Structure formats: structure tokens, C-alpha cells
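What follows is part of the complex, with its chains left where they were.
Which chain is which? They are A and B, in the order written, and residues in each are numbered from 1.
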Amino acid sequence: MEMSLFNIFDLLGTVAFAISGALAAMNRRMDLFGIFIIGFVTATGGGTLRDVLIGQTPVNWMHNLFYVYLIGISVIIAIIFRNKLEYLKKSLFLFDTIGLGVFTITGVETGIQNGLHPLISIALGGMTGAFGGVIRDILCNEIPVIFRKAELYATACIIGGLFFVIMHRYQVNIDVIYVVTSLIVIIIRLLAVKYHLTLPNFYPKSTKAD
Amino acid sequence: MEMSLFNIFDLLGTVAFAISGALAAMNRRMDLFGIFIIGFVTATGGGTLRDVLIGQTPVNWMHNLFYVYLIGISVIIAIIFRNKLEYLKKSLFLFDTIGLGVFTITGVETGIQNGLHPLISIALGGMTGAFGGVIRDILCNEIPVIFRKAELYATACIIGGLFFVIMHRYQVNIDVIYVVTSLIVIIIRLLAVKYHLTLPNFYPKSTKAD
């Protein structure tokens, strides 16, 4: 049962990142297979990194053909709704954030299941959440969005991860933990970008970044 | 016997990618060791990703010193024939395509040998084939060639992979499968680039990529 919700969230993150990958690829006017490939790599990147780092190989998506179908369907949906081009960037950001939230939590969970220290599990969660989007942006030859719009990106992952660890220690029902902590990551990130919330800046105003 | 042809193809892809890496490095006027390193990473990248994803570690090239010698000799050959600079780009593309073809097939084979679903094996094959060239181009600070000249790139991998799966199911001699399917990938890709074949474009003509 516990595994089942883990899998559902893994699939949810997969769908969100597949769509965000397909949108990014269409922004670059890639061909049909290019769109599918960027969608696939974005969707599987975070979970693949998580499994490789932890040593759970063959990696997760290889065991389950359902992922491939799901990514295919997600990409097709993204293509069908491509007309609303003016909303693409907003949608891309929304789906990227959902993928971030749920993959962060699957990463934290994987770490704790493997007996890793909570802090290290949170680090693993952050990597799992961020990697899909980073590899998507690198393949599209853009600066990763987390470096362009970094508003509380890592902060959101860390707070969500901390809540996961705390709720897990107090033996809250795992289904509740999943939903609550994923939402924490997603909501913090959405609010931060909407209201341009950032960490306090300690650089002097006079010097500029090159 | 089966393994032996797998190894021969792995070595053939290694030679092709080592040369393509050395050519790319010389295009960037790197020094001797830079040329060797880019050659090495390009040649071992695809197989390394394949082995890491599937969990066959230490990865393939680590078991076999012959790879290192072979890459060294391939790089030296590329250096000797560097004078024909005007042909470099064409050669780079040819060797990239040969590497793509044979590494795609070794990836599909590895997937099937590990009991993965045929579709997932084909995905693994595509990643194995593409990764060496992608990492070469990223290290040379160029947009990966598969995104610049994407003519039927993935299509070639998928068709070659499908033929591998089908011929494997009908128990065709494995040596025949290797040669035929690798050639399918290589020939489709060469013809596609020569005649600028692409998948049907569904973008409106008026909008432009930035």
C-alpha cells in the first residue's frame, strides 16, 4: 500500500515532467520524435538519478512499461494543446513545479527507506526533483530554469523534505505525508515565483554580476 | 559466441566514437591530451550510461584494457589524418553515425538480455547510441549534433531496434541480427541527412523558433 502511493506519485511526477519536456521541445520547434525524447528524458531523469545514486538498478522506469505509455500519452496531450502557445511558458513552469514537488518527495522517501540519514535523504530528494528539469533545459540549450528563476527553489524542497522527515518520525499515515509534503513544495514554489520571494540578498548593490 | 559479436560491435562503436571525438576536439584546437580525453569520453559514454542504468558495474570498459588501447590507436589515426581538415565535418558525421548504429544495437541487446520489455530495450538502445555524441558535443560547448541535424535520428534508432526485437523473437541468427540492424540504423540516418528527410512538420510556417 505504501509502495502503491509512492508509485502513483512517481507516475504523477512523470506525467508533469513529460508535459513540461514536450512543451520545452515545442518551444525549440523540435520534430515529433525530438518532442517525445525530451519528454521522456525529462520525465525519467530525476527518478533515474535517484535510482542510480542509491544503486537500485535497473532503474525504476525499466521495470514498468506503463511509464513509457504514460509518457507517450502525456506528450500527445501536450502536442494537442500546443495551440495555446501564449500559455506555454506559464504551463511549462506549472508542470515543472508539480514534477519538482512530487519527485522531491519520492527522493526523500527512497532515502529513508534505504536507511539513509534524514538530512541526506532530503539532499537526495532535492536532486531527484531538480534533475529532470535541469537535463531538459541543458538538452534544449537553455540555462536551467532553476538558475534563472531560483525563487526559493531549494528552500521549497528542503522545507517539504523536513516536513516529510518529521511527519514520518511521528508515524503520520504515509498517504497523508505524501500529499501534504508534495503540496508544501509546490505551493511554496508557486507563491515564491508569483510574489518574487527570494532569500535575503547579501551582495552589495554596486557590484553587478557579469 | 553471442557475446563475442556483442563485444566486436561494442569495440566498433568505440572506434567510431573515439575518432569522432578526436575530430571534434581538433576542431576546437584542443591539446593532445584534450583530444585523447574527448575521444575517450565519447567512445565510452554510451556504453557507460547503458551499464550504469542497467546496474552492470564496474562498467564495461573497466574490465577490458583493450578498450583503452583501441581508443588510443583510434585517436592517433584521427590525428594523423587531421590534415584533410576540409573533410573533418563530413567524417565526424560518418563516424558519429556508425557509433550511433552499433551502440544502439548493443543497448537493445543488453536490455533484452536483462529481461526488459522490448520497447524499454529500444529506449535503452537509443540512449546508448546517442549519449556518446551528446556528451562529446556538450564538452566541446556545442549544441549536440542530434539537435542540430535531427533528420530521422530517433526514427533510425527505433526502426533498427524494432527489427532487432522482431528478428530476435523469430530466432534469427544473432550475428545476422547485429549486422542487419546496425546497418538499418546507419543507412536510414545517412540517407535522411543526405536527402534532408525529416518527420512531417506540424508547426505553422508563420511562427519562428527563437
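We take it that a contact is a pair of C-beta atoms (placed from the backbone, for glycine too) under 8 Å apart; a residue touches a chain by one contact, two chains touch by 3 or more.
The structure displayed is predicted, hence computed values, not measured ones.
A.B. asks: Total subunits of the complete complex, with 2 given?
C.D. replies: Identical chains making up the full complex: 3 copies.
We adopt the following convention: only the chains that are shown with their structure count from here on.
A.B. asks: Report the inter-chain centroid distance for chain A and chain B in whole angstrom, where each centroid is the mean of the CA atoms.
C.D. replies: Each chain's C-alpha centroid was found; their separation is 29 Å.
A.B. asks: Which residues of chain B touch chain A once you look at their complex with the stated criterion?
C.D. replies: 52-55, 111, 114, 116-117, 119-120, 123-124, 126, 134, 138, 143-144, 147, 150, 153-155, 158, 198-203, 207, 209
A.B. asks: Using the touch definition from the top, list the residues of chain A that touch chain B in their complex.
C.D. replies: On the chain A side, the touching residues are 26-34, 36-37, 40, 48, 52, 55, 57-59, 61-62, 65, 68, 79, 85, 138-139, 141.
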